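Every protein chain except one is present and positioned as in the full complex.
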Amino acid sequence: MKSKAEEQHVVAVVQRIREFGLKEHISYGVEHTIIGIIGQIFPELKDRLQLMPGVEEVIQVSKPYKLASREFHPLDTTVKVGNVVIGGKDIVVMAGPCAVESEEQLLTTAVAVKAAGATVLRGGAYKPSTSPYNFRGLGETGLKILAMAKKETGMPIITEVLAVQDVERVARYADILQIGARNMQNFVLLDEVGKTKKPVMLKRGLSATIQEWLLAAEYILSEGNEDLILCERGIRTFETATRNTLDVSAIPLIERLSHLPIIADPSHGTGQWYLVPPVAMAAVAAGADGLLIEVHPNPERALKDGPQSLTFANFESLMKSLGPVASAVGRSLAKPAPQK
Amino acid sequence: MKSKAEEQHVVAVVQRIREFGLKEHISYGVEHTIIGIIGQIFPELKDRLQLMPGVEEVIQVSKPYKLASREFHPLDTTVKVGNVVIGGKDIVVMAGPCAVESEEQLLTTAVAVKAAGATVLRGGAYKPSTSPYNFRGLGETGLKILAMAKKETGMPIITEVLAVQDVERVARYADILQIGARNMQNFVLLDEVGKTKKPVMLKRGLSATIQEWLLAAEYILSEGNEDLILCERGIRTFETATRNTLDVSAIPLIERLSHLPIIADPSHGTGQWYLVPPVAMAAVAAGADGLLIEVHPNPERALKDGPQSLTFANFESLMKSLGPVASAVGRSLAKPAPQK
Amino acid sequence: MKSKAEEQHVVAVVQRIREFGLKEHISYGVEHTIIGIIGQIFPELKDRLQLMPGVEEVIQVSKPYKLASREFHPLDTTVKVGNVVIGGKDIVVMAGPCAVESEEQLLTTAVAVKAAGATVLRGGAYKPSTSPYNFRGLGETGLKILAMAKKETGMPIITEVLAVQDVERVARYADILQIGARNMQNFVLLDEVGKTKKPVMLKRGLSATIQEWLLAAEYILSEGNEDLILCERGIRTFETATRNTLDVSAIPLIERLSHLPIIADPSHGTGQWYLVPPVAMAAVAAGADGLLIEVHPNPERALKDGPQSLTFANFESLMKSLGPVASAVGRSLAKPAPQK
Partner (left out) sequence: MKSKAEEQHVVAVVQRIREFGLKEHISYGVEHTIIGIIGQIFPELKDRLQLMPGVEEVIQVSKPYKLASREFHPLDTTVKVGNVVIGGKDIVVMAGPCAVESEEQLLTTAVAVKAAGATVLRGGAYKPSTSPYNFRGLGETGLKILAMAKKETGMPIITEVLAVQDVERVARYADILQIGARNMQNFVLLDEVGKTKKPVMLKRGLSATIQEWLLAAEYILSEGNEDLILCERGIRTFETATRNTLDVSAIPLIERLSHLPIIADPSHGTGQWYLVPPVAMAAVAAGADGLLIEVHPNPERALKDGPQSLTFANFESLMKSLGPVASAVGRSLAKPAPQK
């Protein structure tokens, strides 16, 4: 309460709290009176109290998410995709082109990243694009090419779903549904992927706080889908030398606050191919359960995100460097799936 | 080109440019060689050149949006909604509750804001919510209540559409479709509202640059819908004393770069009811074509956004203050619609 | 306390609080125990408690600044400089070049801005510069030119002081000492200007929160200098279309939290001359007590900040537009000082 709050204001707040079926606990200080609210709080109560006369500030002490929190689910969640386990001891590398451009492009990439040690194949069929005039993906044709590459290499597929009406179709082809940064608060889409039985990877929004991210996760979890993976992909800051600023501290912080697996995307996190390997190694050293990395047979000719894509040679070299870092933190790189 | 770029690198870049059917213009400097590209640029070319050996940086000189730009459309766009004109000489105030909660709540608010001088009624039937446990709107029931209030007061209705599958239904009831900040880059939704014949109000994303915002507008315009209004509603910054930071300079900047009407939302822009009136006046003084303001019969009991909602008395008092500010910048407040 | 905090942890925290001579008030909730601390808090106690076993979070309820707060000083502070009063009913316009470049440049500008209605003359003799290779000001020569212009026009002078060792010298010439954004947390410099008897204008730091800004003000006030003016000059955000983002809501927020006068600098706040007039008008409509505006006889040839400087004609035109906006909010422009 404000330093000048009168007794009648305190009484009114207490009354309001009781209307909601809750109990109060009053603490009289020298300058301020503090009213604690005891019990499960109705979400709108906070805003309402804020405006009552004499109220200085309403502070929430309990965390607003439950299903995503480690407090209520102390053991690590692992997500199984084929014979790949995400969130366990092994670090899972998901690699492939930003966008599926052609059969040849995807198949050569799939073979190359598998040979270098990747265990999941990434590739976008539906692409968000800042401008309406840019490439927006091959759509279902892209999904079919992904299915072909999966058949060829035995690698499970991760691909983005942009719209509610595409969820069913994408889920028919994909092993992991990716929710992109721009859709982290597309709540209708979160509900929808929450209703599928497919694993979901939820990227952090461009300017989402850790708490908002975990609340977005809560949407998916509360629809009954527990196969959820989080992905730190950089946040928007004032710095323009990199495309985004990868928040490396988010990795151990998510591990502390949540039981969900956390992977890192150094490609979007930096926007520059030459920054991808050191930042990938940093993410593993910080405890990431996996990496999402863009690889292209010819980045100079990529239809999307060329500047942040690794060549096959650079990806192979990164994979060789990653092993020792994983060992240094008591982990190892997941083994590629055996050819089906 | 880099300071140490060799002639062969320059030749390769020139060749790539010509492959795209474009022409180059080379400028040899003391430290750097600069290669200009002449003509309409294929969007992916930039990324591709970036990676060629010897290339230092690729800088785009032309703006990436056309339909939204004032350069290609010098005259102001005005959007007509019933007998209200947005983007003309008169300043249009859109007011109402954040969320439609009940018939009584909306009707009393509609009558009150109309009496105070508002010309468009706002109210959310589908609400985005950070937490899955909070109120998410009354849905179609809310739309019906809005229709009732429209019938009662003659005010056109603005309401948010969250999902592609709701566009048709919302468009049946609404006079203006609102795209919220979290959906500014929900490109599938932008396409869809672009295909309707309804006026659209596009809010700036939480961390969207002016250029990204105008590119999002370009999505809607390029689908053929020219009845587009922009709305500055605050951006996310490090400051936590306000909910967002209303970027007042965006108002004159949009007017310079684009022909589209621009309105301001001081309710979301500040998050505090006591900051709404001064910031609303600031927006009008900066040249805004209108305001979007949250008003509630009893903010303390609002299901959403109570802390930033004005009471009827505070809204009436704001409207009285706004008139002189509008006059000071050579404009006037739009007259309320006559009762139908 | 954490949800699993044990009784012994609660006891230990209580003991620590008592060691500091304070009293506790315990509130047992269903999930959490909350321990209130009553009395004037030793600043380091917060950090110390944070680390004790069982502690979840330490939240400060009282504001950390006192002398700057309106709570402890309800009446507006006014600062008198010659016959100009800052923080009263009249809006004070401070104008002049970014940097003093020459006698002719400053004198012609002083005469022009006075004729247009400015009441304080600004001009930098010591200039901060991002690069060591740029112009850093004329130093004491610049101060002497300022003194000349003051003698000629009767206008009081505001100029920046960059270093402790310059405070005495600058104070000999200036009527208001300006602390620039980059020095807002140069605490040694704050102490030093706090010890002078000169009015001080403290600019908000590039990434300073409102609270940090008021704490910086507290440094100056606590040294006994009460002639303090605050200046909002834009904060650093992700947006690159403007040099900074002027936080217009800071104006009414400072008025609510503090008794100190608040002025706005739309020149640095936007970085573009064509955005200065609308943003200046916005600041006045939001309640600013004054404006700080860069004016140059020939912005194209300015040694510093040309792109954000107004020509004489543009400044004159702005001053004409400002009058009606000031009237609209019940204020008027301060009258220029009579020629001495």
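Every chain is named by a letter (A, B and C) in the order it is written, and numbering of its residues begins at 1.
Everything that follows uses one rule, which is that a residue touches a chain if its C-beta (ideal position, glycine included) is under 8 Å from a C-beta of that chain, and two chains touch if they have at least 3 such contacts.
Every value quoted in this text rests on a predicted model; they were computed, and no experiment measured them.
J.: With the missing chain put back, one of C:M1, C:L143, C:V193 or C:L215 would touch it. Which one?
T.: C:L215
J.: On chain A, what residues meet the omitted chain?
T.: Residues 207, 209-211, 235, 237-242, 245-249, 251-253, 256, 269-270, 272, 274-275, 278-279, 281-287, 321, 324-325, 327-329 of chain A touch the chain absent from view.
J.: For the chain that got dropped from the picture, name the residues of chain B it touches.
T.: 3, 25, 27-32, 34, 36-40, 56-57, 59, 61-62, 71, 207, 236-238, 240
J.: Over the whole complex, note the residues of chain C touching the chain we left out.
T.: Residues of chain C in touch with the missing chain: 43-44, 47-52, 64-65, 128-136, 162-165, 182-183, 185-188, 206-207, 212, 215, 218-219, 222, 236, 273, 299-307.
Following the convention adopted for this analysis, only the chains that are shown with their structure count from here on.
J.: Using mean Cα positions, find the chain sitting nearest the overall protein centre.
T.: Nearest to the common C-alpha centre lies chain B.
J.: Report the inter-chain centroid distance for chain A and chain B in whole angstrom, where each centroid is the mean of the CA atoms.
T.: Roughly 27 Å separates the two chain centres.
J.: Would you mind pulling out the distance in Å between where the CA atoms of chain A average out and where those of chain C do?
T.: It comes to 39 Å between the two C-alpha centres.
J.: Averaged over CA atoms, how far is the centre of chain B from the centre of chain C? Could you give it in whole Å?
T.: The answer is 31 Å.
J.: Which parts of chain B, given as residue numbers and ranges, touch two or more other chains?
T.: Only 207 qualify.
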